[in-house]
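Of the protein chains in this complex, one is absent; all others appear in place.
Letters A and B name the chains as they come in the text, with residue numbers starting at 1 for each one.
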Amino acid sequence: MSDPHPIDPRLEQAGASDESLLAAHEQMLGRKPEDDAHYRKLPLVLLFVFSGLIFYAGTYLNHFSGRYDGATFNENGAPGQAGGATAPVDPLVQGKKNYDQVCITCHQATGLGIPGVYPPLAGSEWVLGSEERLVRIVLHGLKGPVKVKGVEYGAAAMPVFGKVAGSGYNWSDEKIASVLTYVRQSFGNSASAITPAQVSAIHAKEADRKEWTQDELLRLP
Amino acid sequence: MTTASSAAPSAEVTAIDASARCPLLLLLGAALLWLVVSGALALLNLLQLSTPSLAADCAVMTFGRTAAMQQTAFLYGWAANAGLAVVLWLLGRLGGSPLRSLNWTVAGALFWNLSVALSLVGIGTGDGASHAWLHLPAYVQPLMLVAYAAMVVPGVLAWTGRRQPMMFAAQWYAVAALVLFPWIFSGAQLMLSFAPERGVLQALVAGWFGQGAWSLWLAPLALAAAYYLVPKVGGRAIPSYDFAILSFWTLIFVGSWTGGRHLIGGPVPAWTITVAGVACVLLLFHYIVVGINLRGAFACGGSTVLRFIALGLGAYLLGGLGDALTAFRGVAVVTQFTHLATAQSQLALTGAFSLTIFGAIYFMVPRLTGQAWPSGSLIRGHFFAALLGTLILIGALAVAGWIQGQDLNNATVSFAAIAAHTQPWLLIAAAGQAVLVVGNGLLLVHLVRAIACRWLKPAPAIFPEAPTMEVSRS
Partner (left out) sequence: MKNSLTFFLGLFFALVLSWAGIVFGAHAQLSRLAPYFDENEGKAFPERMPGIAARGQLVYQDLGCAACHTQQVRRPDFGSDKARGWGERQSVARDYVSQSNVQLGSSRIGPDLANFGARPAAVDAQRLTRYLYDQHGGMPSYRFLFETRKITGERSAQALPVTVPAGREVVPTPRAEALVAYLQSLSNVYEYPEARPVAPVESKEAAK
């Protein structure tokens, strides 16, 4: 409004009545585009902007939505990659954790056991030798006298660790494999790792066994 | 258009204004009182940032509580009361008949403001709910919902009983604000206070509520005022009006999807953040159209009302752009968790919302009281205080936030060093806030004087008949 006289800020006047305001805008919506030719450039530009934004939105969602997965917290994660499969647990680290929780009480942090009571693991022929026997000792336990590095032990039994009847620990096959790998590769030992598959195979074959004795084990390969 | 009819429908001040006088002045008075309270608390809060020992031994005034009280007084005290007063008034005018059932508004307003006062006491004594935008203690939340429903009754009646069936843009925004807020408010109450969600879902619900309360409640309240007053004062129809409807629905459909934008990098699924970022960018369409539609405000021709609205509109558009930028993870890695995020919310609240509503108040109060504002210099004083205070506050907070963000990303900079780097800017921001408090105090004093003059020294003003609007050709 090109009003020649200054506006009094204390009492501003309306530039249009309410009725005419409503009527004018209603009229504008009903108007056909041909009514004013120079007005038609803007709709095109806005349409272009709008579709550009929609296109951007689609692309961005496609790239960074993490496939709408509830467990994907990194938007760069390719689908299916967010789970744990990409970063396997190191059996040595896991095995040490388990060893330190339980085995350490008898076999000690050094793996040397307690002379005359608990047999050593370091350099033990049972640990470094037959994998078949070793897995069974932890899985099902061992009772009665056992000879390690030429010394007879018999005071304590090896408990049952596997998920079998009478077990106090119910360790999974993976857990047993990791602790065995740790034992075979620590305290100066260096033997091959034990895989969870090896443990599972024996577990499946001999699911409901009681504790082994030395003689029974020695009959195995 | 002919204006002459038996009921003189185009008389500028009508029974519509007179009938609403007392209830709406009550809302405005309460609103401005809360605005000053909130400003004073904000000032204390900003000073505590640079002087942590300030009021530290007083449990009620500890930093975390003053921050929550300040926000509550602003949102539920100032913004709700003032926004509703303006929107009820314009719905009545555009509806074409006096507002009905205003007793509901009065009763609702009493309980609403009582609840806000109770909330501040509750937060001060440790009952706050501590969700962003929802610090209200759980025990006042249902009461506030009922009070709100009562307050908006005349507005809804004016809308359903409107004389002209075709709705104008200001009516879309006004009605959306009136009816959408109770839904998001009750949803948030249910999912946060009464049957709380578990774990990070709380943060997602709070984000949905906070962004919803802005884009479906406060922003539409301010936009309703702007869409009404820009053509009303300027006398020109809204340019490119056919796009306004698209812009409106963009805001309504997309606005509350922005809920996850403050959780970038946080412990929520990546898609919630990505969707929020996309929503912030899609809203740019809304902002562009609003800018084109309301550009008449920038050619204000000496009108203080339009000057305020132009400033508010500028803040609104800038805020929209800022939201879209900081929704990108590459920018958010610096700006998130800093004073810059505070500056952004201040840009929306004290910038876009308050300045627009101030403009509406200056136009509306003379029509309610039937006489001119008592003092022109108080109006000028308030305008310059609001302009200066908002600019200083937001500018200084933004600079402080940027410095803080850069420092935070450099692990060798200690928190003591960050505090030292930002302190000068925080002091400047406090100065800006002080100017704002003074300015808003002027408006409160002025309103009290205007009301007092109405009854003590009645001097009815002359409102000449308003001209007829021509259909715009540009």
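Of note:
Assume contacts are C-beta pairs under 8 Å (C-beta built on N, C-alpha and C of every residue); 3 or more make two chains touch, one makes a residue touch a chain.
It should be emphasised that the depicted structure is a prediction, and the values quoted were computed from it without experimental measurement.
When the whole complex is considered, the residue among B:29, B:142, B:265 or B:441 that touches the unshown chain is B:265. The hidden chain makes contact, of the residues B:256, B:356 or B:440, with B:256.
From the set B:106, B:149, B:167 or B:453, the residue in touch with the chain omitted from the display is B:167, counting the whole complex.
Here the missing chain is touched by one residue of B:79, B:203 or B:327, and it is B:203.
Chain A meets the missing chain through residues 68-74, 76-78, 81-84, 86-87, 94, 97-98, 101, 171-172, 174-175, 178.
Touching the omitted chain from chain B are residues 48-49, 52-53, 56-59, 62-65, 67-68, 126-128, 130, 132, 159-160, 165-167, 172, 175-176, 179-180, 183-184, 187, 191, 196-205, 207-208, 212, 216, 245, 249, 252-253, 255-257, 259-260, 262-263, 265-269, 272, 275, 329, 333, 336-338, 341-342, 404, 408-411, 415-416, 419.
Please note the rule applied: only the chains that are shown with their structure count from here on.
If you check the complex, the residues on chain B that touch chain A are 1, 3, 9-10, 12, 93-94, 96, 164, 166, 168-169, 231-238, 240-243, 246, 267-271, 273-275, 277-278, 281-282, 284-285, 288-289, 292, 301-305, 329, 362-363, 366, 372-376, 379-380, 461, 463-474.
Residues of chain A touching chain B in their complex: 1-3, 6-29, 31, 36, 39, 42-43, 46, 49-50, 53-54, 56-57, 60-61, 64-75, 77.
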